[in-house]
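Only one protein chain is missing from this complex, and each of the others stays in its spot.
Per-chain numbering from 1; labels A and B assigned in written order.
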Amino acid sequence: MKNLLRFFILIIPIGGILFFYNILTEDKFYPGASFKNTSVPQFELLSLQSKSPLINDDLNNEMLLNVWASWCITCRIEHGFLMKLKSEGITITGLNYKDEASDAIDWLNLYGNPYNYNLHDLKGSLALDMGVTGAPETFLIKNGVVLVHYSGEVNQAIWDKVFLPIIQDNEMFK
Amino acid sequence: MNKIRKKRLVSVLALVSTSFLGVFLILSALNSNLDYFYTPSELMEVEIPQNKRVKLGGMVEKNSVVRNGTNITFNITDYQETISVSFNGVVPDLFKEGSGIVAYGKLINNRLVAENIFAKHDENYMPPSIEISS
Partner (left out) sequence: MIGEVSHFFSILASGLFFLSFVFSIRTYSGNHNLEVLVSRVFSYGFSFILISFLLYVWLAIQSDFSIRYIAEHSNKDLPTFYKISSIWSAHEGSMFLWILFLAGWSQLFNYSLSKNDLLKAPAIGVLAFIIFGFLIFLLFTSNPFETILPIAPTNGADINPVLQDPALVIHPPFLYLGYVGFVIAFAYNTAFLIKGDMQINWESVIRSWSLAAWILLTIGISLGSWWAYYELGWGGYWFWDPVENVALMPWLAGTALIHSLYVSSRSKVLRGWTILLSISVFSLSLFGAFIVRSGIIDSVHAFANDPQRGLYLLAFSAVLITSSLTFYVYRLPQLVSKNLVVAKSKESFLTINNILFAAAIFAVMLGVMYPLIFDYLYDERISVGPPYYNTIFAPLTFLASAFLVFSVGSLWQRSSKLFFLKSFLSMSIIFALIVTMFSVYFYQEYQWWFIGGIFSGFLILIRYFFLIVDSFMKKNYFNKSSATAHIGLGVLILATTLNAALSYEKIINIKPGETYKGDAYEFFLIDFDLINESNYDSVQAKFSVKPIDSPKEVFFMFPEKRKYFIRGQITSESAIKITPLKDIYMTLGDQLESGYWVVNIQYNFLIRWIWIAAAIMCFGGFTALIERLRKS
């Protein structure tokens, strides 16, 4: 017994490993995801392409709001996934953030358009009100209420772990 | 018990007791130096003794920044609740309306008198400047 006593010191690193494993595999462990139920703030912006005015009532009942810009490289990378979501019938509205309209429209023409339409937030005022600090960021919205706010690139893994559970719980996009 | 064993026992005992003492001292130092972190909503829910320092994190509320000499007051919000903060000194570079910050100080009369302000660093996601009238 005395001989084996010294192996007990291994409890320390093993304990640490198990502890960190637990944290990393917790469902809520996604830096960048926040799940507060807040309403979309009041806004009045122009549509990027048609230039017609848009307000809160114009938003779809079930939608994603994707914050993007032509100067944002990570948005380029996220773009492919957004196109895939569009093909699956998910409604995505764009919040074009601090971007010149002509640059944004050229970008959409060049790479493809996953958005039903875009809110042109040149000064970033709606973004500011929604707590946006950069691009890309994505909001899951149901009936004017933000269910998920994700900061960062959304890919299949993030979609599955962060968005899908909330979508299923709220029976969205049926 | 022969002499060597006795010596060994004494030194082991000394080592163990100093270790326990050391660990105890370290843990008590730890416990008396913890800073609790709250969002405005959380702060509203909890009873904070007036003399304890806390960390308050959130966004700087639009149109809430007022400067008076070397003093600055503003509101921190998490879009659900808001807390007023005052600070004397130069604020960090990243401080502006809509930016994420953490203020550290004492709650006096429901206002946080901040001793330190830390601004959040968003390394990857930074927007370009379009001429915004400031």
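In the analysis below, contacts are C-beta pairs under 8 Å (C-beta built on N, C-alpha and C of every residue); 3 or more make two chains touch, one makes a residue touch a chain.
These figures come from a predicted structure and were not determined experimentally.
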Listed by label, the shown chains touching the absent chain are A, B
Against the hidden chain, subunit B presents residues 4, 7-8, 15, 22-23, 26-27, 29-30, 33-38, 55, 67-70, 72, 88-94, 96, 118, 120-121, 123-124, 126-130, 132
Considering the whole complex, not just the chains shown, which residues of subunit A touch the missing one? 3, 6-7, 9-10, 13-14, 16-17, 19-25, 29-32, 71-74, 76-77, 110-111, 152, 157-158
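Keep in mind that, in the parts below, only the chains that are shown with their structure count from here on.
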Could you put a whole-Å number on the gap between the CA centroids of subunit A and subunit B? 28
Residue ranges of subunit B touching subunit A (in the complex, touch as defined): 59, 62, 78-80, 97-100, 120, 122, 124-130, 132
Within the complex, subunit B is touched by subunit A residues 36, 38, 69, 71-72, 74, 97-98, 100, 122-124, 128-129, 131, 133-137, 151-152
